[in-house]
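Every protein chain except one is present and positioned as in the full complex.
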Amino acid sequence: MSTTAPGAGRWDGISFEERMATVDFRVGARAHITVDTDVCRSCTTKACVTACPADLFAPTADGGILFNYEECFECGTCYMVCNSEGALTWTYPDGGHGVVFHHG
Amino acid sequence: MSGTTTNGTTGPEPLEFDAVVVGAGPAGASAALALARAGRRVVLVERGPFPGAKNVYGGVVYGRVLDDIVPGWWDEVPVERWIVRRSTMMMTGTQSLSVDFRTDAWGSAPYNGMTTLRCHFDAWLAGKATDAGARLLTSTVATGLVRDGDGRVVGVRTDRDGAELHAPVVIACDGVNSFLAKEAGLLARAEASHHTLGVKEVLDLPPGAINERFAVQDHEGVDVEILGCTREIPGGGFLYTNADSVSIGVVVSLPELAASGVRPEALIADLKAHPSIAPLLRGASLREYAAHLIPEGGYDTMPALAADGLLIAGDAGAMTLAAGLWLEGVNFAIGSGYAAGRATDRALSRGDCSAAGLASYRADLEAQFVLADHKRLRKAPSLVLSERVQQHYPGLLCDLAEGMFTVTNPTPKPGGLKLTRTVAARHGVKLRQLAGDTLRGLRIFG
Partner (left out) sequence: MTTAPTTEVHPAPDGPLVVACLRIGDLRPTVDPLDGTVTRDRLGVGLSPADAAALEHALRLAEAWSGRVVAVCVGPESVEPVLRDVAALGATVMRVPLGDEGDGHRYVGELAEDEHGLARTLVAALAPFGAPDVVLCGDRSVDRGTGALPAYLAHELGAAQALGLVVLGPVTDSAGRQALLAERRLDAGWRERLNVPLPAVCSVEGAGVRLRRASLAGALAAEGEPVPVARSLAVVAAPGPGSFHAGAPQPFRPRTRVLPAPHDDDPRLRLLTLTGALVAHEPPTVVEPADAAEAADVLLAFLARHGYLDDTRVTIPERAATEDDAP
């Protein structure tokens, strides 16, 4: 998960995993996010890592980006803040899949 | 459907419509409703399993726009609470200053604003459209536009078998990320500076506790807008009451959030721990966490709203009004969607679905609140998100109130002007700037 200091990410008694467990994600077979990690190696900001509210992006030791797509809010933050053309592609998940908000 | 076979077809059902509406949120449902009422064959394409599944909002649905569209809407709408208290709070880490307004007038028909859950509200509105004869196709993504030889939009491709839905007009109500508006070249691919990120927690709280803590009863609710709760990132917070839960969240500028390296949920945690907020939420447990983008650029960043065979409405057209004192989106989506539906009907009647034939859409929006409000408040986003308003004024006003109301015996009370000058200097604001911003605010909001 996050690379911040130990204890970070655990706010007011709720771990990030518990927080995400409150959301209904109907995971599809196709990854709707793809990352070209070669492009990410030259990225100095890696804004997606901290800005993604679902914490889906993790920096790897070799400077790349490891991504998840399963627990995605489909907000679009990642591709909006990405400053490297072509590093990140983002589409909607297949119909009927992805996040389902019950209390939006 | 007699004679249905296992390959899922019942013979060649024509996939031709008068209009395809993409997205069954408030904009799309209203557009489909207008078209269905005009007797048009309209299909409403929704990518979620039900309308509202993908939608998150930050507070209040203002129902005045529904008066003409669904008369007597308040008797049937799925409501959580009717807003009777509206509070604007400015805060620093240890202080808060609220302007709190309450009125009985908002607590009875025809009401002013309400809190609701989008999966209920959006489904209700889409139900109005299907009752009027619109077809609702859920769990289906409109993956792209279909164009004819002249480049006019004549339909959408879907992710079901790659099959297409054809119609002379496509109304894209596919939300803030609108890939259809982007494909049509109406919307920039990724313009972070025109967007804010909203993150929200819905917290379980018994109705009795809500009534006591927020000083309301029965179906009355409270809406609190908060400034100064987002650290150094431009933005704001909100807190409002549902029937048996409260929603709390922050809305922050996307590029500044990315530059700050702060995790979004940390900002909510800050807000929830604030001494003015924490007692309201004591013992509440998390029911659902959510995040969504908001188009907050306002009038000046709004895309062209029509192309040949294509209209855009709602968040896809950046219709959310984020002007400090007013934060409205759902009503703008309904207003723009219904107008798009009626403009499409007129264009179909005239047989001209080009951008020029659909131009009555924009004229209609300019004539009513949707674009009139946006135009009048076009400078508001830049003022509200300016550094002084974000970083200095909440603290300045809180310190001013503290200076005014702290009893300093035996030292005599400070004069108001002297106090203002001292406090302003402490916050690095010149009185001239304060006066200038006040004037600017009066011009924008007055």
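Going by the order they are written in, the chains are A and B; count residues from 1 in each one.
Keep this in mind: a residue touches a chain if its C-beta (ideal position, glycine included) is under 8 Å from a C-beta of that chain, and two chains touch if they have at least 3 such contacts.
It should be emphasised that the depicted structure is a prediction, and the values quoted were computed from it without experimental measurement.
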{"item": "Chains still shown that are in contact with the chain withheld from the display", "value": "A, B"}
{"item": "Residue among B:R102, B:R135, B:R346 or B:K379 that touches the chain left out of view", "value": "B:R135"}
{"item": "Touching residues (missing chain, whole complex) on chain A", "value": "24, 26, 29, 94-96, 100, 102"}
{"item": "Residues belonging to chain B that touch the chain removed from view", "value": "1-10, 12-13, 15, 43, 49-50, 53, 119, 130, 135-140, 158, 160-161, 163-165"}
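Just so it is clear, only the chains that are shown with their structure count from here on.
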{"item": "Approximate Å spacing (C-alpha centroids) for the pair chain A, chain B", "value": "23"}
{"item": "Residues on chain A engaged by chain B in the complex (per definition of touch)", "value": "2, 4, 8-9, 11-12, 14, 16, 18-20, 22-23, 26, 45, 47, 50-51, 53-55, 73-77, 79-82, 91-96, 98-104"}
{"item": "Touch list for chain B against partner chain A, complex", "value": "47-49, 52-57, 117-119, 138-141, 143, 158-160, 176-177, 179, 190-192, 195, 197, 199, 202, 242, 245, 247, 254-255, 257-266, 268-269, 272-273, 286-293"}
